[in-house]
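In this view, the complex is presented without one of its protein chains, the others remaining in place.
Letters are used for the chains, namely A and B, taken in the order the chains are written, and counting of residues starts over at 1 for each.
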Amino acid sequence: MPIEVKNITFTYMPGTPYEHQALRGVSFTVEEGAIVAIAGHTGSGKSTLIQHFNGLIQPTTGQVTVDGVDLLGRDKKSKAAAKEAARKVGMVFQYPERQLFAETVYEDIAFGPLAHGLTAKEAALRVREAMSQVGLDYESYRRRSPLELSGGEGRRVAIAGILALRPKYLVLDEPTAGLDPRGRKELLGKIKELSLKQGMAVVLVTHYMEDIVALAKRVVFLRRGEIILDDAPRRAFLQREALKEAGLKPPRTVALINRLSEAGLKIPRGVLTVEEAAEAIYQSLSPRQGERQQRVK
Amino acid sequence: MLNDIALGRYFPGNSLLHRLDPRIKIVLLFLFLAIIFLWVNSLVYLALGSMTAALIFTAKIPLRMVATSLKPLWWIILFTFLLHFFGTEGEGIFQLGSLTATWEGLKQGGLITFRLALLIILSALLTFTTDPLALTDAIESLLSPLKRFGVPAHELAMMMTIALRFIPTIIEETDRIIKAQESRGADFTTGNILTRVKNFVPILVPLFIAAFRRADDLATAMEARCYRGGEGRTRLRRLQLGRLDYTACGVSALIVGGIFLLTQWGII
Partner (left out) sequence: MNIIEISRLTYVYAAAKENTPALNGINLNIGEGEFVAIVGANGSGKSTLARHLNALLLPTEGTCKVMGLDTARPENLWDIRRQVGLVFQNPDNQLVAAIVEDEVAFGPENLGLPPAEIRLRVDKALQAVGLTEQLHFAPHLLSGGQKQRLAIAGALAMEPKCLVLDEATAMLDPQGREEVMQVARDLREQGLTLICITHFMEEAALADRVVVMHQGKIVAQGTPKEILAATDLAKWGLEPPLATEIADRLRRRGLNLPRGICREDELVATLCP
């Protein structure tokens, strides 16, 4: 059973001069085990949309269900069920290292499980598990203060704090922002592993198209609170109009291929990774290069 | 949820009130507040009330915002009214247990309520029609004669400016941290007072850390741009009094003088 968003709208501060409609009729499904990316310009409504996934905000109209359970509980019994369902969705906000508060890494990661009523013993198990999932060595990190960690380490601790809740769906808002190339690559690798090994569904909100290339099987473009495109990245990044409308730039590989094709090279479209781009260029060049080399001879 | 604070909201415009020098606005506000405090008199209140209404009208402030400015102090106003309504001796209207509501109480309570509302609305008019920055400049300028007595006028104004700059950022940050901790199962709504206070630790600690980091970054950025206190510092904008300001002072003096004479002569 998936997360299903059915035709939701959301209005900020209704009835005031500051009223603003952030979502205008969005329908959207996150299938179990899928990796979906949501891309859009600042103010496109991406952050508002994902906060509906675990009931942090309720839609003005429309419905959000997680595994078939409506997140808006109307009576006591359905409220408890809604809370239970919302817990299946782990939410990692932007710069999550800024929300760390405990004295040690261990305590911070254990906070969620304990707040959800697990025993200390169960929580301890979850902490070990979550730390290994994000690639932090348990013994060398558990007693350290979150404050003395580097940005990249802090981010892993924060993500471990969510993984310790064993979410079925993991929502990440700009997970690689501010990381250096290595930190970025490592974190994306860990997220991919979670999806492959644990079958966790991942929703990735980002404006780094390279992250989408590295991870996602499906991408959604959001513009002013509306979904304007929902497709595989390979096809989506060829839609120049949609990209432009959403205020996005294609990934660097796609941009390079576009540039080469504009410069007169006959080159196949629909490449994503650096490897594919190099191969496509090679294929389209090799006859010409052959000619040139023959001429030299 | 933290966004709907009406306090200190500025409505840009070009009315007389908007164009008035902020220092004059502050001084006149204090003058009229003093009058409202000193003369408890329904005719005085009526005069000042119509003046306030005229100002609201010309400054084009939405009436809803005027009402919102009263909202935080609503219960104080109500309480004061009830205190007078039931607490004043006189001809009874109705009985509520051992309490008697009186006509005199109604009149007294109405007067006091009106007075309180007038105080609040006049103060709100200052912030509604004055750019917070101009307000800061005005406070610095008004306090500067007190520098020789050790009043840190520049520092106070700088603190106000920085607060104005960072309040929206900090509100955003608080909102995000609350949501982040809620997503991890933090609960801020149940339990007794002690558990609730304890439950706020996961919000307060990151907020303090962020605030300290911000303060540190900002201090560095200010230092990098040669900031070294108010000494030898000039300003881009200089406040200058114009004809409008003198006219406003004159009109206000006439109103105050008129009220004074009328009360002296016993007419009101």
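Here is the rule we go by: a residue touches a chain if its C-beta (ideal position, glycine included) is under 8 Å from a C-beta of that chain, and two chains touch if they have at least 3 such contacts.
In this text the structure is predicted, and so the values were computed from the model without any measurement.
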| item | value |
| --- | --- |
| Visible chains in contact with the missing one | A, B |
| Contacting the left-out chain in the complete assembly, out of B:Pro168, B:Gly191, B:Gly242 or B:Gly257 | B:Pro168 |
| Per the touch definition above, residue among A:Leu72, A:Ile228 or A:Leu285 touching the missing chain | A:Leu285 |
| Chain not shown, touching residues in chain B | 131-133, 161-162, 164-165, 168-169, 213-214, 217-218, 220-228, 232-238 |
| Contact set of chain A toward the excluded chain (per top definition) | 41-42, 150-152, 177-183, 185, 207-209, 247, 249, 252-253, 255-256, 259-260, 263-265, 274-275, 277-278, 281-282, 285-286, 289, 293 |
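Note that only the chains that are shown with their structure count from here on.
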| item | value |
| --- | --- |
| Touch list for chain B against partner chain A, complex | 3-4, 62, 173, 176-177, 179-187, 201-203, 205-206, 209-210 |
| List of chain A residues in touch with chain B within their complex | 12-13, 16-18, 51, 54, 56, 87, 90-91, 93-94, 96, 98-101, 111-112, 115-116, 147, 161-162, 165 |
